[in-house]
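The complex is shown incomplete by one protein chain, all other protein chains being positioned as in the whole.
As written, the chains take the letters A, B and C, and residue 1 is the first residue of each chain.
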Amino acid sequence: MSTIISLPDQSTATLPKRSYLNSEYGLKSWLLTLDHKRIGILYLIVTLFFFCIGGTMAALIRLNLLTPGGELVAADTYNKLFSIHGIIMVFFFLVPIAPAVLGNFLIPLMIGAKDVAFPRLNLLSWYLFVTGGCFELYAIIWGGMDTGWTFTTPLSTHYVNTHVVSAALGIFVAGFSSILTGVNFIVTIHRLRAPGMTWFRMPLFIWSYYATSILFVLATPVIAITLVLIVLERVIGIGVFDPAKGGDPLLFQHLFWFYSHPAVYVMILPGMGVISEVVACFSRKRVFGYTAVAFSSVAIAVFSFFVWAHHMFIMGISNYSALVFSLMTMLVAVPSAIKIFNWSSTMYKGSITFDTPMLYSFSFIGLFTIGGMTGVMLASLGMDIHLTETYFVVAHFHYVMVGGMVSAVMAGLHFWWPKITGRMYPEPLGRLAAAILFIGFNLTFFPQFIVGYLGMPRRYHSYPPEFQVLNVLSTAGASVLAIGYLLPAVYLLWSMKYGKIAGANPWQAPGLEWQVQSPPLTENFPEPPVVDFEAYDFEWLANHTKSEVQTVG
Amino acid sequence: MDSQAIATLPEHGHAEHEHSPHLHHHFATEDQQREASNFGMWLFLLTEIMFFGGMFTAYLIYRNWYYPAFVAGSHWMKIWAGTLNTTVLICSSFTMAMAVYSAETRKRKALLRYLSLTLFLGFVFLGIKAYEWHNEWVEHHVPGLNFSINDFTHVDPRYPLDKPLAPDMAEKTQSYFSLYFLLTGVHALHMLVGVSILLFLIFNAWKGAYTTGHMTFIENFGLYWHFVDIIWIFLFPLLYLISRHQ
Amino acid sequence: MSEPTHHAHTVVHPKVYAAVFGALLLFTALTVFASSLELGVFNAVVALAIAVIKATLVVLFFMHIRYSSKLLKLTICSGVFMFLVLITMTLTDYISRAWGLW
Partner (left out) sequence: MHYFISPVLWQFLVKWLAHFPLFPPEASSVAPYADALFFFLLFISALGSGIVILMVVSFSVLYHKERNPEATQIEGSTLLEATWTIIPLALFMIVFVWGALLYFRIYNPPTNAMNIYVVGKQWMWKAEHPGGQHEIDALHVPVGRPVRLTMISQDVFHSFSIPAFRVKREVIPGRYTTVWFTATKPGTYHLFCTQYCGTLHSQMIGWVYAMKPEDYQAWLAGSTSGSSLAQNGERLFASLGCNACHSGNPSSRGPNLAEAYGAKVQLANGSYTVVDDAFLRDSILNPSSHVTAGYAPIMPTYQGQVSEEGLIDLVEYIKTLHSNDRVQQTLNTSLVQNSGSTTGTGASAQGQAAAETPRMVNK
């Protein structure tokens, strides 16, 4: 009845003869591919390239902050460093990496489709992304930009003479790549699910990517127009944001954060999807309260549109508005809490193993909780007055973005690495790297909470000497972090050639993507699968394997 | 602008036509494929709504702040040109709808006729718009490039009841004209993209495409064209009409 | 298919198009006429109301939403809703600034 193929188990596994990786050869077959899996890999390469740039900038930032005088680089160089770091990390690494890499690779596999709805559009998104990236690289190489990633007007429009225009255009173009990816995913999820794959049989991963795509589609255009206005203001001097011409710089803040707040959830929701899969698989249990988790993804996406002005509490918005936005921010934090508790209880009465992806999930749960709770501190109006624009905020968002999302990306990358490449990564090294990252991360960013409460402002090239101890700790942590990132980079590359052959389902996971060979065929499923089981149905999986063994035996 | 995004449509639509059975391998049925691309197009239009949303927000805020300036600015709009352009666009929407209908009923000649008419009307619209912009340039009403507040510090002969604006308020007419050029400019850019795609459509239709039952592309383009029409339906009263009396 | 495929296609008769076309022209004339009346704030209200009606007509008939699936209707509503959220939540900040000292 079920048409899902089941391949021999891991011990006897061999690499399949035919897969999406070897169906065609040559650079051209990659650059012109319409296969969602290959496009995912293309995205992976580019985003990791940008991560190296962003990471290098972070390393320089931390080195400069080793001494209070900021002796390493000049002030304007420092400003360029953190601007590039922020812009690259947000728009060219974290926003695309999860949706475009993991989403592209996995969504069709998970819902039993042959491809995404619009493969050509998908390839085009990648090219748009690369084009945007080139603009950005141009801006960086020809002198950089020093506006911060927030492009605050009138600074960015009238007071700096760096490459703001090309940086803004780069983000503009890359934004269209996000939009098209979002459109593609929504249509795919609505229209291409395999027979039997009802909404509530979908893995939670799909739910959270669905929510992410909504954010892409509805929020990104607003930053697109905002950046256009910035460019026009610089180039021909229209005065929409310029107070000297009667414009209102706060309007810029409104429009910018209307996108950028939802964007921070773009940077966490996919991670939540990954964690649902990983926690379920390594607890060998259905996610506790599937519906609640599914709906909280959607709730986060919807509520995230109502909270943007919490980035503007001290900037002179009306106090009544501040009240409303603070209240909404408190509400948007609740679904995240629900999810955290549901994942934790998923482990209850599970049968838990500590493979690398699971370790990363633990660090996600812990660090995201701390990051999220400090977010709630920031959302509390009176507290924000003291905390805003200090390192406390820096620590908050690194806890959610690096501690949360990057951990989740690492979890996902390790979890699906066997599916992507057909080979296992070296497990002991994986666990070691996860531990190093966890320790390095906390060492880097926990001191920033303290130094933030002490009042050290962010974006400071030099700082009062009494903050040095904490900054030195933070820099020390960053070096540990660097090792923690380089180690996986090395062993993952190594494993592509020398790793153990994984077999179709090394984790014995129940998802549809695990029921096909790894690496999968170009067409994913030789024949359309029929889904007759719930998501995370480990009993189904057990029965299935048993009957498989019986028939073989 | 979004030209990148929109310019892709031909390519994408093309795809659906290259394969002889018109059915992409990853779709089960043609219905599914058609619904999918229809839905995709609508999602794209959503992004367009939000794209214009930012500009509308700016317009509403500054209109509130600099009400007299916005009134004075809009008094320089040529209502006849705006009305004419609205009519032209509505006609073109109608011809576009008829084009889709012709494709549905597989009438190649009618399809060609209606598409050409739409194209023609599109050009007329752009022509009138260009004429208006030219006028505004001559009148020194282009902020940033060629602007003078002279027209607003004196009584406008066509509105003798108006009072001249104080110089500080007259400066703020720049806000009006900035937004005017922004909104109409982005709209015209969309028209331009639409017109280019129309050229392509006509070429294909002439070769016999779209009248064989596979008309997803032309349907989706129709959605786009109507959407651009809707934007204008709002721009016209906001920029030309609502301050006629204050 | 997990979702019922919507009945593929309703071909709208040209008569409907023509009627809508006529209505649109009529409303255009109406809005230009209304703008020449002295209505105070209602000038804006009337003009926008007419624009909304015109847009709805276009969406429903020219763009076939009247004959489309619930999903599409919902999609459009959510777009319009977010558009309104952007505008109203931003504007309320500007308006309420005048209420207090700050």
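In this text, contacts are C-beta pairs under 8 Å (C-beta built on N, C-alpha and C of every residue); 3 or more make two chains touch, one makes a residue touch a chain.
As the structure is a computational prediction, the values presented were derived from the model and not from experiment.
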(request) Looking beyond the chains shown, say which of A:14, A:29, A:198 or A:291 touches the absent one. (result) A:291
(message) Using the touch definition from the top, which of A:196, A:366 or A:426 touches the missing chain?
(response) A:366
(message) For the chain left out of this view, which of A:23, A:56, A:131 or A:319 touches it?
(response) A:319
(request) Touching the hidden chain in the full complex, which residues of chain A are there? Just list them. (result) 70, 75-76, 78-79, 146, 148, 150, 152, 154-155, 157-161, 165, 234-235, 237, 243-244, 249-250, 283-286, 288-292, 313-316, 319, 322-323, 326-327, 330-331, 333-334, 337-338, 340-342, 344-345, 347-354, 362, 365-366, 369-370, 373-374, 376-377, 379-386, 388-390, 450, 453-455, 457-466, 468-469, 472, 538-539
(message) Residue by residue, what part of chain B touches the chain that was omitted?
(response) 65-66, 68, 149, 153, 165-171
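One rule holds for everything that comes next: only the chains that are shown with their structure count from here on.
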(request) Could you tell me the distance, in whole angstrom, between the mean C-alpha positions of chain A and chain B? (result) 36
(message) Distance between chain B and chain C based on Cα centroids, please, to the nearest Å.
(response) 15
(message) Where in chain C do residues touch at least two different other chains?
(response) 1, 71, 78-79, 82, 86, 90, 94-95
(message) Quick check on chain B: which residues sit in contact with 2+ other chains?
(response) 28, 32, 35, 39, 43, 46, 49-50, 53-54, 57, 61
(message) Quick check on the complex: what are the chain B residues that touch chain A?
(response) 1-2, 4-5, 8, 11-12, 15, 24-28, 32, 35-37, 39-40, 43-44, 46-55, 57-58, 61-62, 65-66, 143-145, 171-172, 174-175, 178-179, 181-182
(request) Would you tell me which residues of chain A are touching chain B in their complex? (result) 108, 113-121, 124, 128, 173, 176, 179-180, 182-184, 186-187, 190-192, 217-222, 224-226, 228-229, 232, 236-240, 245-248, 251, 254-255, 258, 523, 528
(message) Give the list of chain C residues in touch with chain B in this complex.
(response) 1, 5-6, 8-9, 11-12, 14, 17-18, 20-21, 24-25, 28, 31-32, 35-39, 43-44, 47-48, 50-51, 54-55, 58-59, 61-63, 68-69, 71-72, 75-76, 78-80, 82-83, 86-87, 90-91, 94-95
